[in-house]
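Just below is one structure, and these are the notes that go with it.
A protein chain is absent from this complex, but the other protein chains hold their places.
Here the chain labels run A and B in written order, and each chain numbers its own residues starting at 1.
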Amino acid sequence: MDELLPFLISGLGVGAVYAMSGVGLVVLYRSSGVLNFAFGALGAIGAYVAWSLLEHDWPQALAWAAAVLTSVLLSLAYGRWLAPKLAPRDPTIRSIGTLGFALVVLGFTEWTWGEQPRRLVLPTDSLAFEFALAGGDVRLTYTRALGLLLALLMMAAVALLLSRTRVGLKMRALANDRDLSALLGIRVLQVDTVAWLLSGAFAGVCGLLLANIVRLQATLLTFLVIPAFAAAIVGRLRSLPATVAGGIVIGVLEAMAIKMPGFAPFRTATPFLIALAMILMARGNERPA
Amino acid sequence: MSANWIAGAAVRVDADDLAQVQPALAGVSRQAWRSFALMVGTVLLIGLVLPWFSNAYWIKTLTSALALSVAAAGVAVLYGQLGLVSLCQYALLGAGGWAALRVSHGLAWPFELCVLVGGVTSCAIGMLAGLPALRMKGLYLALVTMMMAGGFQVVINVFGFPDGGAGWLGKVQGSERLLMVRPAVAPSDAAYLRYVAVWLAAVLALIELHRRTRAGRSWALIRRGDAAAIAAGVNILRYQTWAFGLAGFCAGVGGALLAGAVGQLDGRAFAASESVMMFALTVVGGVTHWAGALIAGLLLRAVPALLTDFGVNGYLAMIFFGAALLHALITAPSGVAGQLVGALAALRARLNRARHSAP
Partner (left out) sequence: MIRIHALTVAFGGVKAIDGLDAELSDPVCGLIGPNGAGKTTLVNVLSGLVRPASGRVEVEGTPLLPMKPLARVRFGVRRSFQTEQVVEDLSVWDNVQAVLDHVPHTRGAAGQQIARALAHVGLLNVATLLGRELNLFQRRMVEIAKSLVGTPKLLLLDEPGAGLTEQEAGTLRRAIRAVPEFCGAQVLLIDHDVDLIAATCSQTLVLDFGRRLALGPTREVLDDPAVRAAYLGTA
């Protein structure tokens, strides 16, 4: 058990990000019907923006803010300008559109910053909590602690938003039945804006954290959205708590799989295996007639 | 005997009905066969002519492009005929390439047989993978295939591709790595380019034959709607699985041809993003016309090489491709191929009018 503990902790760190990414995906999907394949790319470009600013000695908080702002603005740009052009088509095509957007953002990011892997070193990396648990000593960098805290705060905030505010109510109505909600007078455009904004904010934060935890490389960050999809699938693209649980479990299992004899080289496949298992176990997802 | 109540009184014999419509049907049939011949002829001609205009580097590039076109044709079948989004075609290509390499190195079978083994392997995997996903919403299918591509990425990264060794994996260490044996009829690069073009023509022909017979009609009904399909007696699951099998076959053949082109495949080059790009560029190329698959292969391999030749950053190509995908989805569902064909038809119509109105 002792050897597993550091992996458990690091898995929690990544898992929290997967969970947050999953929430960002599901919230947008439920209210606008679009599964955002560009989620990772938006996070990537935000992380690069932060990196550039930090290289120019900007204060950390501002760099983070600029990163999230970049993701939010790009997300809004797609949501308000391009997404409406695909609005009359079926859900699959509306989501594939974000794939095109992902390629544009990814291409731009790699063109601007180059493809070589970098490290997004944050000042909070050098400071850490160290404490002794029953299993052994654990070292948790400030960044990871901050990440975990941020993840918890943001997910709690979204839960509150959806259940306590008027906007949240409208988002839930839209998720339930978009056309009916529009007929009932809910300002679909206004609610969509909030949804894309939230999704962009989540993307920005997740991009920063993943760039720090894994590495700063555009293609990698863009396609780390796939484990986030896996978390969303665990939540059946519907339930936020299940998505959070799914993300954390995926992150932890993926990290702990290092200790599994024989399976260790394949541990990065853990999200896919979990997602496939969930899909195969899914019932009631019949094709509409 | 059928009474033609439309005409009123006349009682006509059945055989007359068919005889009446035969000329029109024969005309349509002739036209269909003409465009079929045009397709096969064009692809073969391209294969014949390209090596004359290309240096060694470009021959290799174009060979890869044509091999990928074979796989792209499979994506076009699934999306164009059934509206199904498959984001794992490149992974199936890899699986087919793996099987072809293993059989070629391990059993020393003739190249054509290895290609067929690759095709059949991916056909089977495609059908198996498609089955559970088929009862789901279209988006779930996209996600399932993407997860499969992700899984394949991890597995092939660990196992690598066969290169002459023994055992299941067929991997060999060090400098004894073997290249795949080329077909006897096409050992040189230029000859192999033509050889791949022949396979492309054959696969496109196979798809066209599907589209013009029972499979194509059933797919069209499924496209119209489940209710319409059931009302006509179409077994939706069977025909969707068939399409998945056909698409898998295309991927496997493409993978085997790619393996033969380069001699070996790299286990690190099969990221899930490749399958995503293949889908995106197949949509851009066009999913209803056969030329779309050809264009997709060129976009995937030839255009980036061209940009490199001109000193343009390859990532600009990615921006362009993403924008092209959005454009194709928003405005031009038939893709570049469809627009080209439409433009050609409009041109022909205008020339006809000019010819008929000239004194």
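Structural remarks
As a convention for this text, a contact is a pair of C-beta atoms (placed from the backbone, for glycine too) under 8 Å apart; a residue touches a chain by one contact, two chains touch by 3 or more.
Quantities reported herein were computed from a predicted structural model and do not represent experimental measurements.
Every visible chain touched by the undisplayed chain in the complete complex is listed here: B.
When the missing chain is restored to the complex, the residue among B:46, B:205 or B:220 that touches it is B:220. In the complete assembly, the contact with the undisplayed chain comes from B:232, out of B:166, B:232, B:312 or B:347. Of the residues in subunit B, those that touch the hidden partner chain are 2-6, 12, 14-15, 17-18, 20-21, 24-25, 27-28, 214, 217-218, 220-221, 223-225, 227-228, 230-235.
In the analysis below, only the chains that are shown with their structure count from here on.
The centroid of the Cα atoms in subunit A and the matching centroid in subunit B are 34 Å apart. If you check the complex, the residues on subunit A that touch subunit B are 35, 82, 85-86, 89-93, 95-97, 99-108, 110-111, 115, 219, 222-223, 226, 229-230, 233, 265-266, 268-269, 271-273, 275-276, 279-280, 282, 285-289. In the complex of the two chains, the subunit B residues touching subunit A come out as 83, 85, 132-140, 142-144, 146-148, 150-151, 154-155, 158, 225-227, 271-273, 276-277, 279-280, 283, 313, 315-326, 329-330.
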